[in-house]
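One structure, pasted below without further comment.
Just one protein chain is left out here, and the rest sit where they should.
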Amino acid sequence: MNATMNPGALLLERFEARAGRRRGRVRRNATLIVGCSILGIVIVATLAAPLLTPYNPNTIDPLHPLAPPLTPGHPLGTDQFGRDIFARILYGGRIDLLIAFGATGVTLVAGTAIGLFSGYAGGWADSVIMRIVDLFFAFPFFVLVIAIVAMLGPSIFNMFVAIWLTSWISYARITRGHTVLAKGREYVLAAKALGYRHSRVMLRHILPNVVSFVLIFAMVDAVGNILLGAALGFLGLGAKPPSPEWGAMIADGQNYILSSWWLSTLPGVAIVIVGVGFSLIGDGLADLLRADD
Amino acid sequence: MQVIPVLIGITVITFFLLRLIPGDPALQILGQHYTKAGAIQVRHSLGLDRPLWQQYLLFLQHLLQGNLGESITFHQSTRSVIGERLPPTLFLVGYAAIIALVVSIPTGVISALRRGGIFDQTARVTTLVGFAMPSFWLGIILILIFSIHLQLFPVNGYGNTFTQHLDHLFLPSLTIALGFSTIIIRTLRSSTLAVLATDYVDTARIKGISRFAVLRRHVLRNAVVSVVVVFGINLAFLISGTVLIENVFGIPGVGSLLVDSVSTRDYPVVQGVTLVLAFLVVAINLVTDVVHASLDPRVVAE
Partner (left out) sequence: MTEAIAISDVAPDEVLRVEGLHTFIRTEGGVVRAVDDVSFSLRRSEILGVVGESGSGKSVTCRTLMGLMPSPPAWSIGEVHYAGRPGRNLLELRGRELQQLRGAHLSMIFQDPMSALNPVMRVGDQIEEAVAAHARLGPRDRRRRALELLDRVGIPAAARRMRAYPHEFSGGMRQRVLIAAAIASRPQVLFADEPTTALDVIIQDQILSLLLELQRDFGMSMVLVSHDLGVIAEMCDRIAVMYAGQIVELADAQTLLTTPSHPYTISLLRSLPDSEHRSRYLPSIVGTPPQLIDVEPGCRFAPRCALAVEECRAWDTELIAVGDEHLVRCRRHEEARRPGAWQEQSFV
C-alpha cells in the first residue's frame, strides 16, 4: 500500500503513527477487551448452566409447549415439547463451543506444524505438501465436508473428523508462507550458523514470529467452524435431535416458524453473539499486530 | 496448464471419498435388504471387487466418458440426475453473484469515500454481525418477514418460467449474497481507501476533470481489480452457501440433492455432485483469472 502513496498521504500516515499511539492503543484494546468479554461470558454461562437454569435441556413439559419468551419461569420460552429454550441454548452452547475450540485447536496445531515443516524443509517435500494443499483448496469446502460425513456416517464425531481432514490446509499455507519468509531473515541464518538443531530453529526462532498471524486467522476459522457445525446440525448431518446444538435447534424450529418464531430465531442470535466475540478478538489482535510494525 | 494436475487431483480425492466408508458399503447401501447376492452385485457395480489402481483407472475412464455411475435411489444414471438438478443451482449462484456485486460495490466505495461517517460505521457493524450469521438462519428470517408476513415472495420452490425463477430465487439469492457481501465490502473498502491515497488519483484531479470522472476512471477501475481476486477466492463460499440455502428454500438443485443423498446413502450421487461442484469451482477460478488479467494489464496472462 505504501509504495504508491503520495507524500501527503504518507505524511499523514507518519504523523498519525507517531502521534496516535496513546489514544489508538486504548481503542485497539477496546476491541480486544469487548471480544474477550463476550466470549468469556458465553463460556462461563455454558459451563455454569446448571447454576443458571433449573431445567435440563431435554426435560419435556407437556403442559407448557410453545410458551413465548418472558413467560414466567421460561425467560426464552419453550419449544414444542415444552423444553426450556434458555436451558437448551446454554447446554447447546457447550457443543458449539466444543466445535469452535476442538475443531479449530486441532487443525491449528496440525496445520501449523505441517506448514512449518514444509516451509523450512523446502525442496520436493515442500512442493508435494503444497500441491496437496492447493488441491484441497480447489474443493468447495463445505461440499467436501458433507461428502466426508456422508461416507463416514452422520454424527458429531465424524463431523469433527471431516473438519480435521480439511481445515488444516489454511494454517499450513499461512505458516508455510511466513516460514519461507523467515528462513531468509538474519536471525534464522544466525541461528543456523550457530549450529542449532533444526527443531530448535523452527520452534524457538521461526514459530514465535508466525504465531500472531496464525492466531488471528484462528479466530476467523473459529467462527467458520461454528457456522459449519451449526450448518451440519441444521442439515441433520452432525448433531441430531434431541441434541440442543444450536443448528439442530434452528432446524427443529422451522416447522413452527409461523406461530413460534423464537424456536428458530434465538439459537441463531446465540451463534451470532459467539461469532461476533471471536471476530472482535481477531480484529483486536490484528490491530495490535499492525501497531507494532 | 496448471489446471490439469488440479483436475486430476480432484478426481483422486473424490475417488478416495468412496473408500472412506467404514465397513462394508454394500451393507450401508442395502441396509435391511441385505442379501449375499445383492451385496456382491452392489460391490460389483461400485467396482469394489478389483485392485485399487484398476478401480481408479476405471473411475477415470468412466469419468472421461461422462459416466458417473448409477444412482441407487433414483435408478437413473447419476449424470442425468445431476444434470436435471444443475440448472437451478447455476441460476442461484449467478443470481447471488450479481446481487452481491450490486450490493457490495456501492457500499464498499461509499464507505471508503465517506470514511468514518454514519454510513461507514453502520456498514462496518453490519458486516461484523453479518459475518457471524449463519446463512440458513438468515434465510429463515427472510422467509418469515418477506414471504410470510409481507407476502412479497413465494416461500420456496423454483418455479417454471424464467420470471418465476427470478421471483422464487430472489430471497435465496439475496441470502447467499448478503453473506458473500460481508467479505467483498471489507475488501473493496480497504482497496478504495488505498487507491484514494495514491498519486495517480491526484494526477487525475489536477487535470481538472470532474470528480465523477476521477471516481469512475481512476478510483473504481483500480479498486475493483483487487475485488475480482477476492471474489474468486470466496467463490467456494458461494458454492457452499447454495447447499444450505437450497435446503432452506426447497430448491431442487444439486445442493439439496447432495444433502438428500447423504441420508439415503446414495454414494454415487454424493461422489458425482462433489466432483461436479469441484470442477465448477475450478472453472469459475479460471474465469476469474481471465477477468483479472483483462482488468489489470500488469498481470501476465497465461
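All chains are identified by letter, namely A and B, in their written order; residue positions are counted from 1 within each chain.
Here is the rule we use: a contact is a pair of C-beta atoms (placed from the backbone, for glycine too) under 8 Å apart; a residue touches a chain by one contact, two chains touch by 3 or more.
Remember, it's a predicted structure, so these values are computed and weren't measured experimentally.
A.B. asks: For the chain left out of this view, which of B:R19, B:R50, B:H149 or B:R221 touches it?
C.D. replies: Spelled out, the listed residue whose C-beta touches the missing chain is B:R221.
A.B. asks: With the missing chain put back, which residues of chain B would touch it? List them for me.
C.D. replies: Where chain B meets the chain not shown: residues 115-116, 198-200, 202-211, 213, 217-218, 221-222, 225, 295-298.
Simple rule for what comes next: only the chains that are shown with their structure count from here on.
A.B. asks: How far is the middle of chain A from the middle of chain B, if each middle is the mean of its Cα atoms, in Å?
C.D. replies: The computed centroid separation for chain A versus chain B comes out at 21 Å.
A.B. asks: Okay, in this complex, where on chain A does chain B touch?
C.D. replies: 1, 4-6, 8-9, 131-132, 134-144, 146-154, 223, 227, 230-231, 234-237, 247, 250, 254, 257-258, 261, 264-265, 267-268, 271-276, 278-280
A.B. asks: Residues of chain B touching chain A in their complex?
C.D. replies: On the chain B side, the touching residues are 5-6, 9-10, 13-14, 17-18, 20-22, 128-129, 131-137, 140-141, 143-144, 148, 194, 197-200, 202, 236-237, 239-240, 243-244, 247-248, 258-259, 261-263, 265, 267, 270-271, 273-274, 277-278, 280-282, 285.
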